[in-house]
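A short worksheet on the structure shown next.
All protein chains but one are shown at their positions in the complex.
Our next item is subunit A:
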Amino acid sequence: MSRPSTKPLLAEFETPDALVRALRLARADGHRLLDAFTPFPLEELSGALEPARNPVRLVMALAGFGAAAAMYGLQWYSAVYAYPLNSGGRPLHSWPVFTLVPFEFGVLAAAVAGFAAMLWSCGLPRLNHPVHDMPQFERASQDRFLLLVAPKDAPAPLRRRLEEAGALLVSEMHG
């Protein structure tokens, strides 16, 4: 992300509707939306801010199927080659029951890999971030809706726009 020459502004709104309204106005003026912080996922924002990377499902599929295949291979190797045991005349390669453990293990591997992919996509864990120092940021996890916008040149028109849209507080972001 190329840093804009002017500092981005963080605007605080009381309702999600006000945030979405401000977002549209700021966009129409040519300002660049950097991020939004909301106490729950807003459907209206899902198209506005594509994550830079979201490989979660792909990673989960690869890890899940890969782990399941590896587990099946281990069962086959151990039951047919390493330790063949005739159990009641059943075939050494008892494929119907050999599908149970790979399924369980594959789901587990997909879950673990997906969790890691989610953290990686979000850039977490990162215990401190410049936005944590902003006023009212702690409300974003409770009852306020925050919008982070980079002004296209001077910050004053953007600040005015945000206040018109109903921002309770607009502050300049440092760091």
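Basically, a residue touches a chain if its C-beta (ideal position, glycine included) is under 8 Å from a C-beta of that chain, and two chains touch if they have at least 3 such contacts; residues count from 1.
Here is the rule we go by: contacts and distances are computed from a predicted model.
Peer 1: Leaving aside the chains on screen, match the unshown one to its UniProt name from "YwgA family protein", "Polysulfide reductase NrfD", "Carbohydrate ABC transporter substrate-binding protein, CUT1 family" or "Formate dehydrogenase major subunit".
Peer 2: Options "YwgA family protein", "Polysulfide reductase NrfD", "Carbohydrate ABC transporter substrate-binding protein, CUT1 family" or "Formate dehydrogenase major subunit" considered; the missing chain's recorded name is "Polysulfide reductase NrfD".
Peer 1: Which of these, A:62, A:108 or A:173, touches the one chain of the complex that we don't see?
Peer 2: A:108
Peer 1: Take the complete complex as the reference. Which residues in subunit A touch the chain that isn't displayed?
Peer 2: Against the left-out chain, subunit A lists 15-17, 35-42, 45-46, 48-52, 54, 56-57, 60, 64, 74-75, 78-79, 82-83, 85, 87, 90, 94, 97-98, 100-101, 103-105, 107-108, 110-112, 114-115, 117-119, 121-122, 124-129, 131-132, 137-143.
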